[in-house]
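Every protein chain except one is present and positioned as in the full complex.
Think of it as A and B in the order they're written, each chain with its own count starting at 1.
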Amino acid sequence: MTETNIIKLRGVEKRYGSFTAATGINLELKEGEFFSLLGPSGCGKTTVLRMIAGFQEPSEGHIEIDGVSMDGVPANKRPTNMVFQSYAIFPHLNVGDNVAYGLRGRVAKPEIEERVAEALEMVELGGLQKRGATELSGGQRQRVALARALIMRPKVLLLDEPLSALDKKLREQMQFEMRNLQQSLGITFVMVTHDQYEAMTMSDRIGVMFQGRLMQVDTPTMLYARPCNREIASFIGEMNILPAAVQNEQAETSMTVDMAAFGKIEIEKNPNVTNRAKNIIVGIRPEQLEISPDKPADYPATLQGTVSNVAFYGENVHYHVKTETFEKPISVSVPNYFHTVDFQRDDKVWLGVQGASVIDLGQDKQ
Amino acid sequence: MSRPSKLTIYAFAYLGFLYLPVLFLPLFSFNSGTIVAFPIKGWTLDWYRKLGEQDALIQALWNSLTVGLIAAVLATSLGLFAARAFVRYRFRGQRASEGLVMLPLVIPGIIVASSMLVLFLFIGLKPSLTSVILGHTFLALPFAVSILKSAFDDFDASLEEASYDLGVGVFETFYRVTLPVVAPGIIASILVTFTVSFDEFVLAFFLSGNQPTLPVYIWGQIRFPAKLPNVLALGSILLLMSVLLLLLAEYFRRRSSSSK
């Protein structure tokens, strides 16, 4: 498979007066990939999507789609189509006319009918052409919005929080359906979302944005295992963040760090980290910590503490362990194998961690 | 059935108070006696028949229709642009601008009337239907803007974007999306502003000169007791017309906001 870049953003910036919504955005999207822009609300992800769609012009920088510069090209002349957050179903048109909207007057009538039927079939709304726009359920509106965009055969489909208006069950079902649809069509999907699970379950790659900047672009697995800084580490999943001092840095891919009371441990250097220093922070996922009544053997770094909180989640149990050294309690997650909760509040416990579980997060900006 | 609460009884009594005068006009317009008092002498349609014979009345009706229609179209067109801007964009001086447009609602009528009379004469515009049209457009504008604002409120901005996104240009989008979605609001606005102009008296009294509108004509007739039954018949027809227009406007306004 040859990997061509369908979308290129070079040095894109968007300012509104003195407010900078997005800045320094460099991004290359591959043909046929499912890409998500993830970030908290107000981080600029929707602005980036709308600049690709052509609803907003970048203040700086350039956008290319399929090798063609989009400078000055209005939204209606771009090879992209969008699924709006509100779905924007035309209230005065029925389902069939909504889906046919962009083809009217451009394609012959029999072909329109054929393509509408095909598009509705694809989103599992076959035969609902005559249904009124106001008689649709939330899920159906979403499907009509998808069909209306896909019928245009876009090179890139843009999705602005496409699932946020649906309830939890339906949302999970649509996640799988949309992923399947994308894979069978082979079209590039670019989705904006604030939901990390949605981004992780659906995407090939994720770009995480904070305060107008694209901080890391990576696969879901790498984003979880090798976040490039504190913000991403704690935005995606839960993370214990501890201070550490680098002991020797000579080796190419590994280094020894001193994690205060935990002791010294050899860990992998994180290739995504750019700002190296002597005093760094490291992260440990709660599920990668060992918790036991006695000092665990075979763990290079161990620490004693007291259970301060127990939370039973069903599939796993969360403990908060208070230690003398660290200000914040350390969070530990244990899978619920045997339907038991092993520790109670105020129990004395030992924590242990392997070097492979400690993530180098570089120098802390704070 | 449970006993109605005091509040419910009060509500119905209040409704009676609201409708009392409105219902007496039609009632006495069928009275064959010329004095508006109980008991009613007998029933007749004479007063309605005589209406058609009065040339001055027909002329006044014609004046009112002309003024109402032009003022309604002017106020609605101005209101259309204003409402779209108010709902869709955020701009400097927006609050001031919105407040200013609503101002005609709260200025005492006599002051609007006298100051416009002075202004129009100052710029050389003699009292005429033209000056009444200009004045009524001013008075009707707040009604047009508030109706159209609610029409645009219900009109999701992403609908237009979705249309551009599907490859359709600005003008075609206005014609294929904006207009059909807002159309009921526009019709409601025209009906309401027409009614406002059609019923307006004080401004027309000051500005119409020797071309009276219907309310000004009625004002002239009220003073003569002999003409009273005629005025009642005419008033009843006007009441009926206003109510029908309003109900029609209400129907379209509902359609504009239920089509979300």
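Here, a residue touches a chain if its C-beta (ideal position, glycine included) is under 8 Å from a C-beta of that chain, and two chains touch if they have at least 3 such contacts.
To be clear about the criterion, contacts and distances are computed from a predicted model.
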item	value
Chain not present in the shown complex, as UniProt names it (candidates "Protoheme IX farnesyltransferase", "Phosphoribosylformylglycinamidine synthase subunit PurL", "Spermidine/putrescine transport system permease protein PotB" or "Ni/Fe-hydrogenase subunit HybB-like protein")	"Spermidine/putrescine transport system permease protein PotB"
Left-out chain, listing which of the shown chains it touches	B
In chain B, positions touching the absent partner	5, 7-8, 10-11, 14-15, 17-22, 24-25, 28, 35-39, 78-79, 81-82, 84-86, 89, 94, 97-98, 100-101, 103-112, 114-119, 122, 134-135, 137-138, 141, 145, 195, 198-199, 201-202, 206, 215, 218-219, 222, 231, 235, 238-239, 242-243, 245-247, 250
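The criterion applied here is as follows: only the chains that are shown with their structure count from here on.
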item	value
Approximate Å spacing (C-alpha centroids) for the pair chain A, chain B	55
Contacting residues of chain A [partner chain B, same complex]	53-55, 74-77, 80-82, 84-86, 88, 90-92, 101-102, 106, 134, 148-149, 152
In the complex with chain A, residue positions of chain B that touch it	156, 158-159, 161-169, 176-177, 180-181, 258-260
